[in-house]
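Heads up, one of the protein chains got dropped from this complex, but the rest are sitting where they should.
This part shows subunit A:
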């Protein structure tokens, strides 16, 4: 590895790991006390699980994706990261489905003692964070840490997470990170970024450090300096992926499109298909909504407050004393889409969509967020044309 004497080069130094080097990475992180989470093939899907060795990565497996369709397929090569987003995302670890927030005990005289939950410090290493998901983590950071109030439990889990991004070289048919500006090359935020290269010269991973800890971990692995051929092959693989996106968003300002589409007719059409099941919100790597559950034990004097994922598709989500605000499926789909692509900008300064395509894949009736955005765009164009046509 080039040492600190070559700091004139602003691009971080790169090295090459082979498959043994990748396993050494997993072992090095485990030796540092980290729980390594990464993709593995189980139950007919590529899922995220604790990895004890890099051998558990889904070498040789790819995925076949479409609206409401997910199949794991054997590849002709031995690629480890030639699959796009699976059913889970990193929020399953950073913002777990159910978290105890505090407990309260009531004394016989009515006095209340409230104890904030102290979460044991999590120390994760996420191996295989796709560029879209790297952005998704940054977006959730903004929601949960960027405001006046900070979610301390999230902060602790987030601080303890070491991120190994893997650039995308095999996009799925439902991917559209290029139109969301989130991939297929890795943006900032990683500790280490890898690009998988598989050609006649062999199977290897171009690696760069994004942080001091990343550099330290890389320095301890069996590796060699990055050669020009590997660098070129890696760059070409990512560039080629950018040209093979299965989907795209309309080339307009989606924030404005959503704000001007609140009364669009398209909502009725999509509502006739949407089951309001909330799958898209569970699979989405940025959806953050939660509800609270208050429970007591049998004595009635010990109470707990839990937070739990909730979906804006639940009728109760918009509960008010007079009844739910969003009673129709139409209004609930509209809430989800206009928030994701539009009002997220107003609330948190970015889009809430990263183009991972999970909502398309895991929708039981194959509703496609890109198709809906295109339809709203077409309807807007038609409205404008009609408006201009009438004196």
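We take it that a residue touches a chain if its C-beta (ideal position, glycine included) is under 8 Å from a C-beta of that chain, and two chains touch if they have at least 3 such contacts; residues count from 1.
The criterion applied here is as follows: contacts and distances are computed from a predicted model.
Its record in UniProt calls the unshown chain "FAD/NAD(P)-binding protein", which is the match among "Lipoprotein", "Sugar ABC transporter permease", "ATP synthase subunit b" or "FAD/NAD(P)-binding protein".
Among A:35, A:101, A:211 or A:248, only A:101 touches the chain left out of the display. Per the touch definition above, the residue from A:31, A:55, A:73 or A:114 contacting the chain not shown is A:114.
Looking at subunit A, the residues touching the absent chain are 101-102, 104, 106, 110-116, 143-144, 147-153, 262-263, 288-292, 294-296, 300, 303, 305, 307, 310, 312, 317-321, 325-328, 330-331, 335, 338-339, 342-343, 346-347.
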